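With one protein chain held back, the other chains of the complex are shown just where they sit.
Take a look at chain A:
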Amino acid sequence: MMIRPTSAGAGFLFAGVLLAVSATAALAQGTGSATLDAVAKRGQLVCGVAGSTAGFSLPDSQGVMRGIDADSCRAVAAAALGDAGKIRFVPTTTTNRFTALQSGEVDMLYRSTTWTLGREGNLGGLFASINFYDGTGFLVKKATNVKSVKEMDGATICVQPGTSTELAIADYFRVNNLKFTPILIQDLAEIQNAYLSGRCDAYSTDASALAAFRFQQGDKATDHVLLPEIISKEPLGAMVRKGDDKWFDLVRWTYFATLIAEEYGITSKNVDTFMSSNIPEIRRLLGLEGDMGKALGVDNKWAYNVIKQVGNAGEIWDRNITPMGIPRGINNLWNKGGLQYAPPMR
């Protein structure tokens, strides 16, 4: 047997041509999105979530994943497959989430992941939506009597490694000429234990997650104080792989559909009454005209399924975040004083 580089090269070239040909064939039959085709073939959307944060994604007593991230995933499943239940949640940690997305283990991430330039530039991912405008906050014990982050020079702070929080705190303390000692533990339960046991003076992460953590403490919630400073912008949203624009479009417009539905007051309960509406945008949204679904490579009823099965953005918020006592604030619709704004559907 002999292996000559030239013949090997020719073999690979041949294989490459074969692959290219078969890819073109797939393009002709499929939707033009490798991810959407894979999801359709599997009959299931695989969505990476945290699986450990109340209000975002946390299994309930029946083992059903609950939270704003979980429902945002379900909305994509409803849009892609017509059934919000055809979904599998994969819990990921802060340090393995991007690898899970890059390697194709999950189709997308809704994992309280902050949209940053570094992540879009280096990680091979794109942010398709912002389902929560958040910021880094600090939780301290009431007994410490700390009223402001500025009083925390020399403090020990519990943070999860590999997060944008980690970088935000380092920046903030540097700018304010303060020192701190980080305690970095990957496992969420362990880092929270470290804070509760007093190993750290403060626990820092997204303010929403801190509120959720405080809420989980039950009777002891009032022992903990959320400091007034929110030291960074943390827009949390969906992340998809680069190189599949059609899939990106679908994830993005699924989220916009929930916003548009809220603007028009279309909810999961009353969506059927809008089927006779004569407002053009509502008709396009519900798949009555315009072939919007076809443009995205899915059924024209995609947004109807999302609204009917999961609900509009306001319903998703009220179901998951309101019970924790977090006001909607900047997460409200643009015409109600918030930042949530969807481009027109036409």
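Note that contacts are C-beta pairs under 8 Å (C-beta built on N, C-alpha and C of every residue); 3 or more make two chains touch, one makes a residue touch a chain; residues count from 1.
Simple rule for what comes next: contacts and distances are computed from a predicted model.
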{"item": "Protein name as given in UniProt for the chain not displayed, \"Amino acid ABC transporter permease\", \"ABC-2 type transport system ATP-binding protein\", \"Formate dehydrogenase beta subunit\" or \"Glutamyl-tRNA(Gln) amidotransferase subunit A\"", "value": "\"Amino acid ABC transporter permease\""}
{"item": "Contact with the hidden chain (one of A:Asp37, A:Asp69, A:Asp134 or A:Glu166)", "value": "A:Glu166"}
{"item": "Hidden-chain contact residue, picked from the options A:Asn122, A:Ser148 or A:Thr322", "value": "A:Asn122"}
{"item": "Hidden partner chain, touching residue among A:Arg42, A:Lys142, A:Arg199 or A:Lys336", "value": "A:Arg199"}
{"item": "Residues in chain A touching the chain absent from view", "value": "1, 3, 8, 94-95, 98-99, 102, 118-119, 121-124, 152-156, 159, 161-162, 166-167, 169-171, 174, 180-187, 190-191, 193-194, 197-199, 201, 241-243"}
